[in-house]
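All protein chains but one are shown in place.
The block that comes next holds chain A.
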Amino acid sequence: MEAGTPTEPERAPEAPGAVIPRHGWVTRIWHWVNAVAVLILLGSGLGISNAHPRLYWGRYGANFDHAWASLPHFPAWLTIPARYNLAISRRWHLFFALVLGFGLLAYMIGGLVTRHFQRDLRIRGRELRPAAIWADFRRHLVFRFHDERDPRRYNLFQKLSYVAVLFVALPLAILTGIALSPGMNAAWPWVLELLGGRQSARSIHFITATLLALFTIVHLVLVILAGPLNEMRSMITGRWRVPE
């Protein structure tokens, strides 16, 4: 992929204002497929939650059992469909669960084959030095999200959040979703064992979805702060203008 970052910035940094290739096609296609899937899964998931808005730990959990959380009734503007309909929420959810799962699988393969993960997401030792973390933090405070010495590179917080979403949150959302299926419980009983029972899996599924929703909000806010048109263009055409 063209969005390579060398191990050491051995070439001159791209000048501010220069338009450079930023995101490869694998990343761009997956980003939009996944964005649609995540939004539909969140909306339809909230619709499903309205059917039984209580969360439990363990293997079983119903009205007479202790619930660790009683969720609010999610309003019509957040749910798919807007009007409560468990069957249709489930249709959206279970279709786009497949889009999310197989989309992520394809991206994982693509990201490894094109070396995008190894090149752009690998966190290097020097980035974790306190001085480097502090410098990145200070740059965030003044809304500068790029290191002028190597503007192509993702910053540390970006890498950490992308790695957490790609390799922890999304796989966990999928795994806990699989654990909710009585059919898959028979096929892969180990998933249920790993997660401590179906109602625990359901709770973790909801918590993971909440974290993904928070990531999405922070992601959108940062896109706006970093310059939405430039950022959007880079995720559509792949071309990105180095900020002044």
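Assume a residue touches a chain if its C-beta (ideal position, glycine included) is under 8 Å from a C-beta of that chain, and two chains touch if they have at least 3 such contacts; residues count from 1.
Operating definition for what follows: contacts and distances are computed from a predicted model.
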Message: Which of the following is the UniProt-recorded protein name of the chain this complex doesn't show: "Copper chaperone NosL", "Cysteine desulfurase", "Ectoine/hydroxyectoine ABC transporter permease subunit EhuC" or "Molybdopterin-dependent oxidoreductase"?
response: "Molybdopterin-dependent oxidoreductase"
- prompt: Which is it among A:Ala15, A:Ala69 or A:Ala82 that touches the chain not included here?
  reply: A:Ala82
- line: Residue positions on chain A contacting the omitted chain are 36, 39-40, 43, 48-49, 51-52, 54, 59-65, 77-82, 85-88, 90-92, 94-95, 98, 180-189, 192, 198-199, 202, 220, 223-224, 228-229
